[in-house]
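One chain of protein is taken out of this complex; the other chains stay put.
By letter and in written order, the chains are A and B; residue numbering begins at 1 in each of them.
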Amino acid sequence: MTGEEMHALVERLYPLCRSITGDGVRRTLEIVGEHVPLDVHEVPTGTQVLDWTVPKEWNIRDAYIKDPSGARVVDFQRSNLHVVGYSVPVSATMTLQELRPHLHTLPEQPDLVPYRTAYYAETWGFCLSRRVLDGLGEGPYEVVIDSTLADGHLTYAEHVVRGQTDQEVIISCHVCHPSLANDNLAGIAVATALASRLESPRLTYRFLFAPGTIGAITWLARNRDRVGRIVAGLTLACAGDRGALTYKRSRRGDTGIDRVMAHVLADRPHTILDFSPYGYDERQFCSPGFDLPFGSLTRTPYAGYPEYHTSGDDPGFVSPQALAGTLEALEEAVSVLERDGRYANLSPYGEPQLGRRGLYGSLGGRSDTKQAQMAMLWVLNLSDGCHSLLDVAERSGLSFRAVAEAAAALDSAGLLKRVGEGG
Amino acid sequence: MTGEEMHALVERLYPLCRSITGDGVRRTLEIVGEHVPLDVHEVPTGTQVLDWTVPKEWNIRDAYIKDPSGARVVDFQRSNLHVVGYSVPVSATMTLQELRPHLHTLPEQPDLVPYRTAYYAETWGFCLSRRVLDGLGEGPYEVVIDSTLADGHLTYAEHVVRGQTDQEVIISCHVCHPSLANDNLAGIAVATALASRLESPRLTYRFLFAPGTIGAITWLARNRDRVGRIVAGLTLACAGDRGALTYKRSRRGDTGIDRVMAHVLADRPHTILDFSPYGYDERQFCSPGFDLPFGSLTRTPYAGYPEYHTSGDDPGFVSPQALAGTLEALEEAVSVLERDGRYANLSPYGEPQLGRRGLYGSLGGRSDTKQAQMAMLWVLNLSDGCHSLLDVAERSGLSFRAVAEAAAALDSAGLLKRVGEGG
Partner (left out) sequence: MTGEEMHALVERLYPLCRSITGDGVRRTLEIVGEHVPLDVHEVPTGTQVLDWTVPKEWNIRDAYIKDPSGARVVDFQRSNLHVVGYSVPVSATMTLQELRPHLHTLPEQPDLVPYRTAYYAETWGFCLSRRVLDGLGEGPYEVVIDSTLADGHLTYAEHVVRGQTDQEVIISCHVCHPSLANDNLAGIAVATALASRLESPRLTYRFLFAPGTIGAITWLARNRDRVGRIVAGLTLACAGDRGALTYKRSRRGDTGIDRVMAHVLADRPHTILDFSPYGYDERQFCSPGFDLPFGSLTRTPYAGYPEYHTSGDDPGFVSPQALAGTLEALEEAVSVLERDGRYANLSPYGEPQLGRRGLYGSLGGRSDTKQAQMAMLWVLNLSDGCHSLLDVAERSGLSFRAVAEAAAALDSAGLLKRVGEGG
């Protein structure tokens, strides 16, 4: 999948009305499933998941506010952001004054419609631009939300690429936001693209497409015994805006994925943030009981752009180039995870004679300083079973690629032996 | 006690002639005892205390140098700084030339009288301004020091506010300096004010009013078995000048009190200094055999202002506002010591659902970023039994108060359990 193809997927998913449950999520997963096979899970309302309970399922057919002339002044058919997520059904005639407590606007961004939800409070509301609100007369208005909130299921999906080991890398993205392109259709598109490209990896890769918070909590509740297999994880969100890549560290701050991402991003414009217990589902994966090696990869981070959680986060806010750039960094991270490891130098007393093994320029003084040879010397020097190849790359200032290639050459020459994982 | 009341105490104590022993110290402790009850200890001359011996007790009634006209050109009655502390008695007629080896001035501060002592050398001397010295003729002079140096006692006092635990916080201030206001009547006044304000604390607070060096050594010698109870200590000195607050770290540099003071001072103009084995009685408390978690709180530090140890350090050098500011910082430190602790999140797998417990705004997207909610998320995330609330405050950048309030709310909701001390 190219940047353009990822962008096309964003555009196709954009109109669907997703929430933390319901048919919008199901339809989204069907479309993703056209690119990579998915295992779809349906978890019944009322299921206890950790400290939470799977809520009722919410679906919506239509919603509007009609003015006295019969015109739909707020219309769900034009944008699903107009309805507060999880609004209970309503059908009433109300004055503007009666309606006001149910209307949400952004006074400082008067042309944008905000995104609001009320998952765990039985209430209802509409979101609209300040300008539209300011133009409304006293009414009366016909107010309709044709929704259902009833026992049903929470839906999430997994795509697993089995590797040679059970050790798992998790790529998680939330699928609960309605018409918001960067947050998180971009994350879904990049995850889908990465999933479609992975072939015969060493590690196992598990992609999660699940609603935010309750989805991650449900997955964790149902996979509590398996989290010990997770060697690295990333929540992927806001993956398509034009800002620089941003990595937010895991709770522990120095896990393998933290170091891998720092190394991968070092060559790109980027920002690295310390962990905070706010943002995306790293909040759940990094809760103290799990404390997993989970970071978050975004471009502009959570709540960091004015269009965040507004109608301004539309497909035009996301660019094919940015999607491709995020994918490229992610693939480089996968490459480090795949190739990293700890090695033992089998000839650790003094330097082994590289020349006689064809690994060294034989005429002293001419080509000694080449990066490939420096990489071999660094790998030999630090391959004491304690340092990983990523350690070598960090300490030497060489690229991981150069270090990994040196290790491969030395391994072929019988000078190295792999003794363990990296990280 | 307000800043004005503390300043009034400084002014009242100022004229007394204190030294490391003698009636000046006793009278000082009587006056402090009018504000907070004191246990006064009298330790006989000759008592062995650690490597030292309690010296003879020194008292003085009068001292002067009279010129040939009978005028007192140097007069103890005008300022007790004029006599070198612990001067032995003298009564003689001397020329200026004979007197000179016994006269101390500050050539670079010609209007000020220096403060000098000779505790452990049987000698005598006078201190005077350079200008007065320069105006003296050849004499002869009548030279009188009407002092006694004889077996007696060393006097110090304690005020203890018992808490729920035996763990002790020590506030120590030296009471051996004569007419010097900032060093250390200001420290005495702030300590007295804090002592008078403490009510039903969790920890036990012990205030020491003792002569410098020999007093701390005497207290340590007599309380050697109890120092294990000390969880934090501060020497308090130079607490009333107009400079910024200064905290000098303990020998270990990372003890609880070091972290508490850094946090408390972070919001104020301040300086933090590393430990050095010079200054006030932290020298003794931080000697390697004891190595206690003892720092030093001052405004301008030891020897850091031109008026230091001169007649310029008079009550005008100390301000009520500065005294009140020192007290306020000290009270905030006490508040952190009182409230800090390590907690365990009782719902550590994923985030607990705060909304259903009334701890979270129910309408997503509107008020999520409030500091109180961030504080709850941080406390939950880091309450793994290892991190203290102060750790949480440091890592989150939130105030200790916000973190402690979040912990209290979570504790009330049954989501946290206190598992140990902070620090």
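Keep in mind that, in the parts below, contacts are C-beta pairs under 8 Å (C-beta built on N, C-alpha and C of every residue); 3 or more make two chains touch, one makes a residue touch a chain.
These numbers were taken from a predicted model, which means no experiment stands behind them.
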| item | value |
| --- | --- |
| Of B:Cys286, B:Ala324 or B:Leu382, the residue in touch with the unshown chain | B:Cys286 |
| Absent-chain contact - pick from B:Arg61, B:Arg78 or B:Arg224 | B:Arg224 |
| Hidden partner chain, touching residue among A:Tyr115, A:Tyr205 or A:Trp378 | A:Trp378 |
| Contact with the hidden chain (one of B:Thr148, B:Thr213 or B:Gln373) | B:Thr213 |
| For chain A, the residues touching the chain missing from this view | 345, 347-353, 355-356, 362-366, 368-369, 374, 377-378, 380-384, 396 |
| Missing-partner contacts on chain B, residue numbers | 50-52, 84-85, 114-121, 123, 213, 216-217, 220-221, 224, 251, 276-278, 283-284, 286-291, 303, 309 |
